[in-house]
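Missing here is one protein chain; the remaining ones are kept as they sit in the complex.
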Amino acid sequence: MLFSLLSIFLAGLLAAFFYRRYPKVALPVLSLFLLGIIAYFARFTAPVLQGEVLIQEVPWINALDIHFTFLLDGLSLFFALLITVFGLLILLYSSKYMEHSAQRGRFVSYLLLFMGSMLGVVLSANLISLFVFWELTSFSSFLLIGFNHRQEASRRAARQALLITSGGGLALMAGFIFLEIATGSGYQLTELLTRPEAVADSGLRTAAIILIAIGAISKSAQFPLHFWLPNAMAAPTPVSAYLHAATMVKAGVYLLFRLNPLFQEVALWHHLLGITGALTMTLGAWKAFQEDDLKRILAYTTVSALGILFMMVGLGGEAAVNAAMVYLMAHALYKGALFLAAGSIDHQTGSRRISQLSDLMRKMPATAAAVLLSAASMAGVLPLLGFVGKELLYDALYHSGQEWSMIYLALLFMAGAFFKAVSIDIVYNALIRKGNLQDKTIREADVFMAFPPLLMAAVSLLAGIAPALVVEPLLKWSAADIYAAEPSMKLKLWHGFNRVFLLSVATLLAGAGLYVLRDRLRQVSKPAWLDADYWYDAVVSTTETLAKASTEILQNGYLRNYIATVILAFSALLIYALVDGGLGLPRPPEGLFNGLQIYELVIFALVVLAVVFLFNIRSRLIVTATFGIIGYSIALAYTLFSAPDVAITQFLAETLTLILLILIIHRLPPYTLRNTITRIKYLPVAILFGVLMTITSWIILEQDKDSALQRYFLEKSISEGKGQNAVNVILVDFRALDTLGEITVLTVTMIGIIALLAFQTDRAEL
Amino acid sequence: MSDILTPFILLPLWVLLIAFIFCILFWKYAKVQAVIALTSAAGYLLSAVWLFLAVYQDGIQVVQIGNWPAPYGITLVADLFASIMVLISAVIAFAIILYSLQDISAERKRNGFYPVLLVMVFGVCGSFLTGDVFNLYVWFEVMLVASFVLIVLGNRQGQLEGSVKYVTLSFISSGFLLTGIAILYKLTGTLNMADLSEAIAQHPDPELINLATVFFLVGFGIKAALFPFFSWLPASYPTPPISVVGLMAGLLTKVGVYALMRFFTLLFTYDLPSTHSLLLVLAGLTMFFGVLGALAQRDFKKILSFHIVSQIGYMIMGLALFTPLAIAGSIFYIVHHILVKTNLFLISGIVKVTQGHYLLSKLGGVYDRYPYLTLLFAISAFSLAGIPPLSGFWGKFILAKAGLEANRYFIVAVSLLVGLLTLFSMSKIWVSVFWSSAPGEAKGEFKYDSRTLFKSHYLLILSSVFLTLCTLVLSFYPEALIALSKRTAEQLLDPQIYIDAVLNNNNN
Amino acid sequence: MRTLILSTILRALTPLFISFALYMFFRGHNNPGGGFIAGLIASIPFMLHAMVFGYKRTTRVFRIRPRLLAGLGLLLALISGMFSVLRGEPYLSPVWVDEKLPVIGKVGTPIFFDFGVLLVVFGVVLQITFLLTEE
Partner (left out) sequence: MNLLIALIVGILFSASLFLMLQKSFFKLIIGVILFGYATIFFLFTVGGTTKNAPPLISPQEASVEGLADPLPQALTLTAIVISIGVQLFVIVLLKKVYEEVGTEDLDDLNTTDRI
């Protein structure tokens, strides 16, 4: 299985280079290749239908227990076939649809990247490899939504989708990590799913459920993160059909299905998903009803359908899962077909607004037939698969006996009515009505574009008529993997005249009613804040404002603020260390003046005087001189404290600095009078810092020192270092490496000064 | 034993210093200097590989400089962590020198660009290898003074202004370090890190050690650009040419991080709850405010500069969590970050070559015109943002796992949020520089097409490709580095190994 | 006139300062002094010269480029540590000649190392002064 994935990625890479240059060869080769992949997976149907589960393990990152573990059971096989078959159809379709795009090579490449990633998601049995593929689907979706990257709307939609789905992905990752921590399963799904009790005992279950649900919600466009999906319609239509109707958005649902055995006993799981799904379903249906743009209608109905699937997982139980599985299949078929047909219509007529379309039944009969059948399936009309699905949904809700099921049922009824109204709208206005397209010459789409939707619609019909033959065998096993029990699905087209059927009929009538009232209902005014996009923009702009504000405070350009920040933060830490450590001042200063000599007081007085002088002078020369006094006083102190070498060095260094200062001082402009307030504004900071440093150094100086090193150096100086001046011996021998670094610094300084002074300033635009 | 080992540790340092000296001796001959620089970079890389292999196979390598036994002389120590850092610095130095051959103006090359670049790497390498706190200060200064020079080299107004801030804050940081060293010496009577580790562990008054800890935390914090000490970085990094920024972005702050990791695993572990909680808070604030800064910017280089700050937070987060996995995560993150961040700067330089700007609003159209450049950027940018399976994801993943295992939920939440904001910021660059059309496109302001760009600037692209390949290896085969990081983390968390290697090495 | 006097004084002072610097250097191992101090002292007469007469005249007198001196000094310091490596000891281990020389005292690699320091300081200070007086 790994091999099949890798070959798809490789094909994607090659397509980027060769597809555009050799389309005549590339398309057939690619199609054959995908057929091969389909055949490869189809081969597994026989064992899987026996209830077998195939597992392949490929080690990857042993250090983290992350491997490519692939698992093929009913559920993954169903999705794998869905992905590959749709992928092939989409590829054929887009070979015509994107015929004139300059970047069709990239397009095909991204499409294959997506296909590989999506296959990876549904085949992975290791949570992290699943996550990797999961994020890759988001990323390839980003590239595909932004495919028409010269349009602002595409760029915005792409970025929005990426942020929402990746943000959800991060939550998902955390959830996965919790699951691993709870079970110690090394992220292996096969092991994890067998240990719901470990998850329950760990106390991490609630967090894991919420985090995983956020991931699934963002990916499957559930309220309140649903808005990226309608915006993603900026993508080329084949992409919408493939990613945003049939496969990628179902990844969230797939994940719920996959993890259902782990959580199916937990109330939170049911309520969270059920309520989210029900809300999304209702909202999506209502929004779909408002739209005129064919693609946006389809996008909102997709949101709504995904809501139904979430709701059914939330409802729980075998019947609900069976119904969800059938409905998922039905939805993929009709929605894929509708999208592709919408793309063809757009391609041929130049519009996809229903109000501007008409007469398509006559102009584009094949496409129109696909639309008709698929819309019927969406509306749940006999004898299509959509009808079978809807019946099962009603049935499951009606008989479930769960506390929320009647509310769900009522909402589903409403949503269903909207679906029907929308279907009527599409079929009547776009296909049948005689309108402004009547006199235009519009041709049927190319066979590559007309065939895929027609095929999907045909399957909808076929599967509706004989569900037990066409879809039940595989779906049964898929559903069984979700509730982790023996398969219990039995599909029939006709269940007889019972209450559920009556409900279906009632929905149809209600839908027709809604259609009639359509214009009036659409006029209901909608405040801006009801629009989720409004909130997205608000969050984005708030973040940017916040970023700007915080940066203007932190990075305000004033060096003295930076210095003050550093010093204040440092002072806070130091005060904390002093107080927390209970470090008071050392013993009362009675012995303060012990051994004090007049020289020391003189030095002290000199420093203090010089400092006082520094604080209030206007002339640079005097500042320099005062600074010199301080430097020489310190040199004096070194002499006093038995450090002749240091004293001489300090003396010479000070002199050198002074000479240099004086050399350049006369080039500077005179001081201008400064505002006293800015001058002394920071005085408290300076004093605080001084006080703290005084206390710290006093405390430290009062400590005793271990003198092992001192003795070693003094003793070995002559015998090993061959010198009587221990300081010099340390410098050139014991710690010569320091000195080597020191002279390197001096040399670099020299180069720096050469660079500063000799360089002809580079005035070119940086 | 030590006589055989000597060259292992010193070879990288020698190579760089000798190259530096010869560049000075051949001052007038920029071409000769370029040859010296490239040769020495290759030599440095080879010797770093050799050192790493030696450490990997035979354990910690130690050399007592001047044959004075520890703790009296200066000890150079190469443990796994140090040798990994030396190796990665060599990789970066090599790529940068390759890049600089075509990036740096002739005037800069004539005024000491190569020797200063080499000596900066020399300082960086020395900082990694030293086992003595005062010696560390000296290496830091070598590195810093060299970086001062690199920042001003060119004398543009921005460079001069940025360098004022950089120099001042760096000097303050060095002052704090020196004070901290003085305190440690007074309290323990030693400067050798291994010896200090033992002395601190046995010290009767940890409250006093706390004082030193504060000085080191702030001193290294400034160098590593932690919150709230990072202001110098965005002020100065965007000003010099790309080769310089790339090198600094990759290496300099990481030396601060390295020092923090060394000190807070080897020395200051006497009071984990307070010191490392403090680090954790700082880590969170650093990543958050760093990324906010990036969001506020509109200039390619400034955005990338703020991201450095933000990413430092992740590295410190691993240190602060202080579990083997977390430290391993930090190490992985450092390596990943150095590669990716340097590469992003290099790519921004190539983009600048095509259109002459760094301002996002004046850039565009790269996606259509330079597909290969786009690919290079995509790999690095989305790696930084943590899109799996690119290397940044593994770093973030390991840290998140470590954080959740340690029940530090809040910091993990912050780190994930910051990851999302990073993606936001990277996608902003992507959208405006790569996807949207360039304002000047219609006027034919592109100087090159994909082919002529490569022909005239092949070294820029090759060095970026080199780093990208490294990133890809890390992304698809992270196993090697993760396992190595884990081993390194175990070594770091058991200071006794280090202490034994240094102090018991005297006799043989 | 003034310059003549100054130049005469400087000419007389230069050897004096250099001998004093060498004195400080060689006594450095046993008494206060050493490479850094000696290097600074040695550079004083040339600094003065450059400050009084300007860059052009000084460089006419002082032929060798100071930055070369600095480079050579660094090289000397670097190499002085390598003798021990040849003998199988760690880098920078001192190697001493057994006999004592008159005036200078014991000779060993640390003395060369210190002389390297002297050269670096001398070269660096002169280079900076020359540059500053160039304009």
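So that you can tell them apart, the chains are marked A, B and C in the order they are listed, and the count of residues begins at 1 in each.
Just so we're on the same page, a contact is a pair of C-beta atoms (placed from the backbone, for glycine too) under 8 Å apart; a residue touches a chain by one contact, two chains touch by 3 or more.
Since this is a predicted model, take the numbers as computed values, not measurements.
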Visible chains in contact with the missing one: A, B, C
Sort through A:Leu333, A:Ile354, A:Ala450 or A:Leu709 and give me the one touching the missing partner chain. A:Leu709
Given B:Gln33, B:Gln64, B:Thr130 or B:Asn155, the correct residue touching the omitted chain is B:Asn155
From the list A:Trp286, A:Tyr398, A:Phe413 or A:Phe689, pick the residue that touches the absent chain. A:Phe689
Just checking the interface: what residues of chain C touch the absent partner chain? 30-32, 36, 128, 132
Mind listing the chain B residues that contact the chain we can't see here? 134, 137-138, 141, 145, 148-149, 152, 155, 157-158, 160-164, 167-168, 171-172, 174-175, 178-179, 181-183, 185-186, 191, 234-236, 238-239, 296-298, 302
If you put the missing chain back, which residues of chain A would it touch? 548, 551-552, 555-560, 563-564, 567, 586, 589, 591-597, 600-601, 603-604, 607-608, 611, 614-615, 620, 623-624, 627, 630-631, 634, 637-638, 640-646, 649-650, 653, 656-657, 660-661, 664-665, 667-669, 671, 674, 678-679, 681-683, 685-687, 689-695, 697-698, 700-702, 705, 707, 709-711, 713-715, 717-718, 724-727, 729-731, 734-735, 738-739, 741-743, 745-746, 748-749, 752-753, 756-757, 761
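We adopt the following convention: only the chains that are shown with their structure count from here on.
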Looking at chain pairs A-B and A-C, which one is connected by more C-beta pairs in contact? A-B
Averaging only over C-alpha atoms, locate the centres of chain B and chain C and give their separation in whole Å. 37
Where chain A and chain B are represented by their mean Cα positions, the distance between them in whole Å: 26
State, to the nearest whole Å, the distance from the C-alpha centre of chain A to the C-alpha centre of chain C. 62
Note: chain B residues in touch with at least two other chains are 17, 20, 24, 65-66
Could you pull out the residues of chain C that touch at least 2 other chains? 67, 70-71, 74, 78, 92, 94
Please give the residue numbers of chain C that touch chain A in the complex, ascending. 28-37, 40-41, 47, 51, 67, 70-71, 73-74, 77-78, 81, 92, 94, 96, 106, 108, 110-111, 113-114, 116-117, 120-121, 123-125, 127-128, 131-134
Chain B contact footprint on chain C (complex, rising order): 65, 67-68, 70-72, 74-75, 78, 84-85, 88-94
In the complex of these two chains, what residues of chain A are touching chain C? 644-645, 648-649, 652-653, 656, 659-660, 663-664, 720-725, 728-729, 731-733, 736-737, 739-740, 743-744, 746-747, 749-751, 753-754, 757-758
